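Accompanying notes for the structure given below.
One protein chain is absent from this view; the other protein chains keep their places.
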Amino acid sequence: MTQSQFFTHLYIVGVAVVFSIVSGVPLGVCAYFFKPVRRVILTVVEVLQTIPAMALLGIIMVFLGAGKTTVIAGLLFYSLLPIVQNTYVGLSEVDVSVKEVATGMGMSRLYRLIVVEMPLAFPFIFTGIRIATVTAVGVAVFGTFVGGGGLGSLIYQGIRVQNMRMILSGTFALMGMAVVFDFVMTLVEKRLHRRFSSR
Amino acid sequence: MTDAIVRFLQLYQQRLIVAFATHFLYVLISVSIAFVVAVLLAILLSRIRGLASVLIPLLSVFQTIPGIVFVGILFLYNGMTASTVVIALTIYAVFPILKNSYVGIIKVDDQYKEAARGCGMSPMQILWKVELALALPSIISGFRISVVYTVSWAVIAAMIGMGGLGEIIYSGIMSNNNVMILGGAIPAAIMAILLSRLIDVARSRLLPRSMRRGIT
Partner (left out) sequence: MITFENVVKTYGDTRVLNNLSFEIAAGEFTVLIGPSGCGKTTTLRTVNRLIEPDSGRIFINGQDILQMDKVALRRSIGYVIQQIGLFPHMTVQQNICVVPKLLRYDKSRCDEIAHEMLSLVNMPYEKYAHKYPYELSGGQQQRIGVLRALAASPPIVLMDEPFGALDPITRSILQEEIKKLQRKLNKTIVFVTHDMDEALFMADKIIFMEKGNIVQMASPEEMLENPASELISSFMGKRVRGSDQSQKTAADVMIPNVYTCYRDYGVRESIEIMARRSVDSLVVLNPDQTYAGTVSVRTIRDDAKQHKTIETLIRQDNPTVFTDEDAQECFQKLLDGSYGYLVVLRSDRTLAGIVTKTSVARALADLVWGDNGSDVI
């Protein structure tokens, strides 16, 4: 039983993170490029994360019904802030003189973004992805209340039937997942920093 | 739809207000205690750096244990009381504040502390006027995160029967009553947003212009 819940949990987190990267990074780029929408994007994304996870899932459930999709949607919204914000900040903090030289030598805006700004911002963006992933592992626990299964279900059941073993195995699996993600992604992050940063 | 909402409000008005207030109190009490504990701990750890480098990663891992587990375990030992909820929430609220405050204090450039010592400030004064003052943005940042998280965690804790908005959300889910779900979720969301905005305002008042930054 633990196994299937473990993998469900993993699956939910994985899918949600992938979708949030696919939507979050472009949103961050938009915030970076287009001044008028910047405030809007950043504020919306921030508010989304401020809403208590359970409340958010509840609201989504009203529209999408119970099930894994709801949890994935909720996790997606929740993960947007770190990814969007880090994309925006990462791009902004690229050395101004590097950006200027790139324009001066005849790169188009898009080329400059792809060849210069994104690679240089990538380490920081990856940090955002890491934070989003580790957080998602924790938040996915609430998925059990909206029919999403996952380790949350294991733990919650354990509480209901007062089975310490269930509670503990669920908890440790959860902690393990979070720690492994964090650890591995930190390693990747460190390597990225060395490769892409100026110093 | 609007009919349903209106009816819901009429029926559950009392309950909603009580739930909101309970929820708010949970958050208020837990975060206040957590704040004091966290800042004191941060100051302590900043003096014993070695301990910090062990303790903080450890606590960070501990933080990944979902609140629900902790509450659940506490229930088994402490029984289903309001104090259990508060204890659990407080413990969870400590870490964000602790981590941010610690980092904030450490980041204070030695030169400022040197200058303060040179001026003749006592260690207490240096701590209060220099270190904490300069670490204030980070501390407030941590406080904000903690408040938002606690509103979130208070939802679950309450779902195990101790009142608060979580109860309403949970009942709504159980009885498949959408309006009820929203009736609990939206006030919770509003509480979180309002509190964080409040803290933002307080932040701009408290911090001198030189220390404010665009995106926290």
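Here are a few things to note about the model shown:
In order of appearance the chains are A and B, and numbering begins at 1 in each one.
Going forward, contacts are C-beta pairs under 8 Å (C-beta built on N, C-alpha and C of every residue); 3 or more make two chains touch, one makes a residue touch a chain.
Remember, predicted model here, so these are calculated numbers, not experimental data.
Contacts of the undisplayed chain with visible chains (whole complex): A. Here one chain is not drawn; of A:Leu64, A:Met107 or A:Leu168, the residue touching it is A:Met107. From the options A:Arg39, A:Arg160 or A:Arg195, the residue with contact to the unseen chain in the full assembly is A:Arg195.
In the full complex, subunit A touches the omitted chain through residues 95, 97-98, 100-108, 111, 116, 119-120, 195-199.
Basically, only the chains that are shown with their structure count from here on.
Measuring from the averaged C-alpha position of subunit A to that of subunit B gives a distance of 21 Å. Remark: subunit B residues 61, 64-66, 68-69, 72-73, 75-76, 148, 151-152, 154-156, 159-160, 165-166, 169-170, 172-173, 178, 181-182, 184-186, 188-189, 192-193, 196, 215 touch subunit A in the complex. Interface of subunit A with subunit B (complex): residues 42, 47, 49-56, 58-59, 61-62, 66, 85, 89, 134, 137-138, 141-142, 145-146, 152, 155-156, 158-159, 162, 164, 167, 170-171, 174-175, 178-179.
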